[in-house]
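Here the complex is missing a single protein chain, while all its other protein chains stay put.
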Amino acid sequence: MITPEIIGMYVAAILTLMIWSYLHKESILFRFAEYTFIGIASGHLFVMTVIRLRDSVLVPLVSKSQYLLVLPVVLGIMLYARYYKQTEWLSRWPLAILVGVGTGLATRGMIDAQFVTQILATVTPKDLVNGTIIALLTACSLAFFFFTREQRGLFGKLTRAGRLTMMVAMGASFGTLATTRLTLCVDRIKFLVSVLMKILGM
Amino acid sequence: MSALKRREIWITITAICGLLVIFEYFFAIQAAKDISVLIQGWAVTIAGFAVGIGLVNLGVIHIKRFTRRDANWYLSGWLVFVMLLVVVLGLTLTPSSPTYTWIFQNVYAVVGPTMWSLLGFYIASASFRALRARTLEAGLLLISAVLLMLVQAPVGALIPYVPSIAYWIRDVPNTAGMRAIILGTAVGAIGLGIRTLLGQERGYAT
Partner (left out) sequence: MEEKKSLWKSIQEKQLDRKVIYILMFIVLVIPVVKPLGLPLPISDMTKDSYQAVENVPGGSNVMIAVAVSIGLWPEVEPGTIVMLKHLLRKPVKFVIVCWAADEPKLMEGALAKVADFARENNKKYGVDYVNLGFIPGMETAMAAFAKDVPATTPADMYGTPISQLPVMSGIKAAKDFALVLYITGSDVAAMIRQYVSAYGSKMIAFATIGWVPSFTPYLSSGQLLGLVPGVTGGAQYELLMKSPGAGLATTDALSLGFIYLVILAILGNIMWQYTERPSLRRKASKEMS
């Protein structure tokens, strides 16, 4: 019996093969799947955003008389004034609020989270031997970014050590990124194998 | 009216919002906290409306391609059709409905990971054609990549010394390198933040 689940399984398998056809060459099959994806992604984003705005702004505004919520709604609508040359300046106000709040939040948190705490962790390690190595290599890596001073002599040696440290870190990132991509390949292959098994009745 | 268009106004708005958010973080003054909560809530609402900007741009570009019969115009028409279909279904039937869930699970959640999985094949090709240990730096990068990769799977534990060396690489030199990057970007980002709040960086509103 043909159920939505079975149709869905075949649709998913066909779409997987259409995307993988790109490995042979770019074709209308790949582009069709790609455009379908973008269409769904943008539609889904719109739906989820509208639902969130409905629940957090419209419902409290109407049912709980929270009239102050009109202000952010007006500011949000002002963003769309950018599409008309005469009213373009109106869109800068809500953008200014967004940028101001975002910048303030990021800056205030960064001082502790990514600066003070990281420096403290470097100079007060739990393991003395490895901690000392980390501290030295961190200093060398930071020295590598001093481009205003000529990198030669002792300073040159330190920056070379920093450069080699960065290469090890980049290699670690590459190796783990390769793992991520391979995991997704395995996931798709598992799915295709399961579809094949179902078709063969196994 | 022209006074309202002056850039000093929106630069001041940016500075006030940013400095208020920073001020209430460091000083326990209830009034400042209350106003900060208010404008943060407003920012979340404005961010919701901002999502629509990208969607409007996408829709306009593809509708223009469709009406002008540009390259791949039929695919642009399909994109707009799918987008509108999902919007109508989502807003009328809700995203939890079986139809919406079917589209999400059997189309959207399939194509996304499959596109990312293409990179797995490209990495295999790059491993043979491009990964060369030409210099000490490249060699270190290659060794580090191979060891960190092997240790993510059971096979890594079967090769002697691989787990201990790989975890040491991850916990010591990699941590040092990444920490330097974190510190460097933090300094740069704090500087950029201060410049933005002082009105020196105005690229966001042009």
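When the chains are written out, they are named A and B in that same order, and each has its own residue count from 1.
Throughout what follows, a residue touches a chain if its C-beta (ideal position, glycine included) is under 8 Å from a C-beta of that chain, and two chains touch if they have at least 3 such contacts.
Just so we're clear, the structure is a prediction, and the values are computed from it rather than from any experiment.
> Touching the left-out chain: which of A:106, A:142 or A:161?
Of the listed residues, the one touching the omitted chain is A:106.
> Taking the full complex into account, find the residue in A:33, A:75 or A:169 that is in contact with the omitted chain.
The single option touching the absent chain is A:169.
> In the full complex, which residues of chain A touch the absent chain?
Residues 23-24, 41, 44-45, 48-49, 51-52, 54-56, 59-60, 98, 101-102, 105-106, 108-110, 112-114, 117-118, 120-121, 125-126, 134, 169, 172-173, 176-180, 182-187, 189-190, 193 of chain A touch the chain absent from view.
> Footprint of the hidden chain on chain B, which residues?
25, 36-37, 40-41, 43-44, 47-48, 50-51, 94-96, 101, 104-105, 108-109, 112-113, 115-116, 120-121, 123-125, 127-133, 142, 146, 148-150, 152-158, 163, 167, 170-171, 174-175, 178-179, 182
We take it that only the chains that are shown with their structure count from here on.
> For chain B, which residues are in contact with chain A within the complex?
4-5, 7, 9-11, 13-22, 25-26, 38-56, 58-59, 72, 75-76, 78-87, 90-91, 95, 98, 102-108, 110-123, 136-138, 140-149, 152-153, 168-187, 189-190, 193-194, 196-197, 204-205
> Would you tell me which residues of chain A are touching chain B in their complex?
4, 8-9, 11-12, 15-16, 19-20, 22-23, 31-53, 56-57, 68-69, 71-73, 75-77, 79-80, 82-83, 89, 92-111, 114-115, 118-119, 121-122, 130, 133-138, 140-142, 144-145, 162-172, 174-176, 178-179, 181-182, 184-185, 187-188, 191
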